[in-house]
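Some notes on the structure that comes next.
The complex appears here minus one protein chain, its other protein chains still in place.
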Amino acid sequence: MNHYLELLSILILLSSFILAAAKRIISYIWIFRLQSFLLVIMAGYLGAVNFRKEGDIDILIICMVILVVKVIYIPRLLENTFAKVAYKVEKDFFLNIPISVLICCGLVMLSYFSIFPIDDLREGVMKTYLVNSISVILIGLFFMISRKKAIGQIIGFLVIENGLFIAALLSAHSMPILVDLGIFVDVLAGVMIMGVLVFRINENFESININKLRNLRG
Amino acid sequence: MQNVLYIPVQLAVMLLLAPLVNGIIKKIKAVSQKRKGPPVLQLYYDFYKLMKKGTVVSETSSWIFRAAPYIYFTAILTAALFVPVTTVLAPFSVTGDMILAVYLLALARFFMALAGLDTGSTFGGMGSSREMMISALLEPSLLVSLFIVGLIAGSTSLYEIMKFSVLSGITILQPVYFLIFLALWIVLIAETARIPVDDPSTHLELTMVHEAMLLEYSGRQLVLMELGAALKQLIFITLLANVFIPTDIFVQGRGFLVTVILSLGFYFVKVVGIACVTAVIEINTVKLRLFSVPNLAALSFAFAFLGFVQYFVIGR
Partner (left out) sequence: MNYGSLLAGILVLYLAGAFAALICPRNVRLGNTLSQSFSSMASLLGIYLSGSLLLQGPTRGLVYSHVLNVPNITITVTIDSLSAFFLLALSILTLAVSIYSRGYLSHYYHQRNVGLFNLLYNFFILTMISVMTSGNIIFFLISWEMMSLLSYFLVVFEGESRENQRAGLIYLIMTHIGTAFLVIAFMLLYQTTHSFDQSQLHLWVDSPVKNWIFIFLLVGFGTKAGVIPFHVWLPYAHPAAPSNVSALMSGIMIKTAVYGLMRFVLPMITPGYEWWGLAVLLIGTASTFLGVAYALMEHDIKRLLAYHSIENIGIIFIGLGLSFYARAAGNQTLCALSLAASLFHLLNHTVFKGALFLGAGSVHYATRTKDLEKLGGLMKKMPYTGFFILIASLAISAIPPFNGFVSEWLTYQALFANLSSHSTASQLLSIVAVAMLAMAGAMAAYCFVKLLGVAFLGLPRSRQAAEAQEVPGSMKTGMGVLVMLCLVLGVFPRPVWVMLDAVTRSLLGQSIMNGAQGGFFYIYFPLETTVSALSPLMVLLAGILLFVAVGLLVKLLGGKFGQRRYGTWDCGFDGLNARMQYSATGFTKPLRIVFRGLYRPTRELRIEEGASRYYPESTTYLVTTRSVFEEYIYAPLISAFTKLARKTRFIIQTGSIHDYLIYIFLTVVALLLYNGFNN
């Protein structure tokens, strides 16, 4: 069983690497959709196992919620938002892609160095999970930093949330359902607000490059 | 007995199968474009015909241009000896490992690039320059990937690695192998001039890499160059097929001849399968800018590096 979970957690990590190497807004959204879908599979698998063992359907519910919110609704919301914002060809990253990818490698090493000395973790596999999920969080954060356009920040934020969710799911078999649902509502609200803000930024600066926000300084 | 059989089987399978892979890929692409496409065996006919034709050699060129096809082809053929198509035959006593195979391919590349420059044509220079850059960018992930599978198996010999894979089941399902598989797949695409990196079917100076170097070749020299390239592609495919999807475990325990034939049958199916997947990727992607290749190379290296982290640093 661990084999598949390990593979899934690595696939999620890989998808964030590919995200760091992506160049277009459409591919950001698609990769995010893919990552969330992998998350759904993972949650579904764990949920099914849990259901059979303890007859408890919490994880399965959350799995359905992710499917609806993160795989279907948010990506479509983002696609719609950016369909309306005038398309403008702009270089979207500060660092070139090979360097970003190598930095992500470094981030994985960093999370390894922070996790590895913890002795109390049950077994090697758990460390793998934790390192992978923390790497996803770090890469999400790095992604937010490295992209100029507002979409980068939204996707990065969502990826961080994904990373947190995997960490919770794999190490503690998910948090109480209320907490999880609460977080989803927060994320949803956040994304909606950001979507609206993107419109505003675009209206005011005729670009969604958030570097232009500097112009707001007095 | 086994040792003696190894070389002819290895050479025969590699040489006969190599053009077929290209034929299959072309056919699939044609079908996807609603064309009939050339027969799967077209390359064999081409080679036979070209072999009979005379050659044209540039006045500018030196002996390197004429020697290059032979050296190129022989180097790749020698490298092919170290990438077994089946693990049921023990390899013969030429001792060498994956590092040797990689550097034999480098020998081939060196002469191909020199031949490109020898004619004094602009296209040739362009092709060599690009080919050398692409290979320089991908060499790290190729060797790092091979080193990691080698470390898992505890040897740098590809035969030992493949045998180890046979004992550990379908290895691609293990996370480490999966990551290395992805890394090597990117290397396969770049090294064999397939679509996201190079388009083998154009003659447009903006996009040519591999073709640009062969532009001046004709007749039997062209056959050797093209067949060598096909062979190199098959070497990489064999690597993927036998290390990551080992099937020889299913054929054990029968008579010797049956085992060999079954093993080769499985190998054939795997090669065709990988060829199909490559074709599908080619259909669905467009050629990247030349300067997007570093991005691919970085991703490939990142995958290999992640594999390393997963196996050695975190797990076990």
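Just so it is clear, A and B label the chains in written order, and each chain counts residues from 1 on its own.
The criterion applied here is as follows: contacts are C-beta pairs under 8 Å (C-beta built on N, C-alpha and C of every residue); 3 or more make two chains touch, one makes a residue touch a chain.
What you see is a predicted model, and the numbers here were worked out from it, not measured in a lab.
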| item | value |
| --- | --- |
| Selected from B:Ile24, B:Leu43, B:Val83 or B:Leu100 as touching the chain missing from the view | B:Leu100 |
| Option from B:Ser128, B:Asn242 or B:Gln310 whose C-beta touches the chain left out | B:Ser128 |
| Positions on chain B where the hidden chain makes contact | 48, 51-64, 70-71, 73-75, 77-78, 81, 93-97, 99-100, 103-104, 106-107, 109-110, 113-114, 116-126, 128-130, 132-133, 135-137, 139-144, 147, 150-151, 154-157, 160, 215-216, 219-220, 223-224, 290-291, 294, 301, 305, 308, 312-313 |
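Rule of thumb we're sticking to: only the chains that are shown with their structure count from here on.
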| item | value |
| --- | --- |
| Touching residues (chain side chain A, partner chain B) in the complex | 3, 6-7, 10, 13-14, 17-18, 21, 96-99, 101-102, 104-105, 108-109, 112, 116, 124-125, 127-128, 131 |
| Chain B residues touching chain A - in the complex, by the definition given at the top | 173-175, 178-179, 182, 294-295, 297-299, 301-303, 305-306, 309-310, 313-316 |
